[in-house]
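Note that this complex is displayed minus one protein chain, with the remaining chains in position.
What follows is chain A.
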Amino acid sequence: MRPILMKGHERPLTFLKYNRDGDLLFSCAKDHTPTVWFADNGERLGTYRGHNGAVWCCDVSRDSSRLITGSADQTAMLWDVQTGTQLHTFTFDSPARSVDFSVGDKLAVITTDPFMGLTSAIHVKRISKDPSEHVCLFCLCADILVVEIVPEISESVLVLKGPQGRINRAVWGPLNKTIISAGEDAVIRIWDAETGKILKESDKEIGHKKGITSLQKSVDGSHFITGSLDKSAKLWDIRTLTLIKNYTTERPVNAVTMSPLLNHVVLGGGQDASAVTTTDHRAGKFEAKFYDKILTEEIGGVKGHFGPINALAFNPDGKSFASGGEDGYVRLHHFDQDYFNIKI
């Protein structure tokens, strides 16, 4: 395959996300502008200007009309996907690390970093139900918006505190009943989304040994995968938090994703960005590694980046995937036919 190289970002990539139809690809980077691309040919559709810090994460609503981004400028912003206009800004006291829309897109879970003495926190925000209401209030009568909408929309429904260190990812569990969080303390927690109590915690013995960098749900939401700096990725049941599979690799894992089509798991990573210049480029192992989900055996690697891979996303049709690296490139890979016939 000949990957498509997209060089829209000037700084390392942090996150990639396809919309549900798989025709748009959203990319976040440490430069301040999230970008949307056409996922088939890599053409840039637009940028979302407004953040004033590294953008760590994004999520797109199911109907591809709303984009939410979390940034180090201590805000999370809600955008109109089509026009790139800012609809709302959620302000926090510390950098926003991860964002995730709930099923139905009425709520969003946003995590904030420990900062200036504040501990990390998980916030649940209510997103205004009617998109047209947003358009009206935000675009046509912006003054009223500040007075009326902000109290309604900006109040956190729920704030969860407790874990030590940064929470790198928090996502919604099945039917929005739980929130699953993972972060620097290497523990995966399942929270009750109503009461904010911890329901389950991953066992220290079987769990990750070092900080968890990424977490991704399966398409059906029955299980999820976590990638960690301890050079492994683990597959967990989303309800019982039982460890299903373990994938070991040679490098810290920065990004994980699962194929929606085949039983494949992709791990991205590489040595620390700070060590890259001191070693041969072959030593970095900046490959996207494919593993068989069930046999946990390595299928192959896709090379190309010349920095660690920070972000991975699979197209919902399973026929292409995108990787974003510390090198500032997004590489869009459309699989050749023989990929679909790989046998172990």
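Quick note on the criterion: contacts are C-beta pairs under 8 Å (C-beta built on N, C-alpha and C of every residue); 3 or more make two chains touch, one makes a residue touch a chain; residues count from 1.
Throughout what follows, contacts and distances are computed from a predicted model.
Engineer: Could you check which of "Symplekin/Pta1 N-terminal domain-containing protein", "Eukaryotic translation initiation factor 3 subunit G", "Protein SDA1" or "BHLH domain-containing protein" matches the UniProt name for the chain that's left out?
Structural biologist: "Eukaryotic translation initiation factor 3 subunit G"
Engineer: Which one touches the absent chain: A:165, A:196, A:211 or A:301?
Structural biologist: The missing chain is touched by A:301.
Engineer: One chain is left out of this view; which of A:21, A:93 or A:201 touches it in the full complex?
Structural biologist: A:21
Engineer: Among the options A:49, A:106, A:161 or A:204, which residue touches the chain absent from this view?
Structural biologist: The missing chain is touched by A:49.
Engineer: Kindly note down the residues of chain A that lie in touch with the hidden chain.
Structural biologist: Missing-chain contacts on chain A: residues 1-8, 21-24, 33, 35, 37-38, 40-49, 63-64, 82-84, 287, 290, 298-304, 317, 319-320, 331, 333-335, 339, 342-343.
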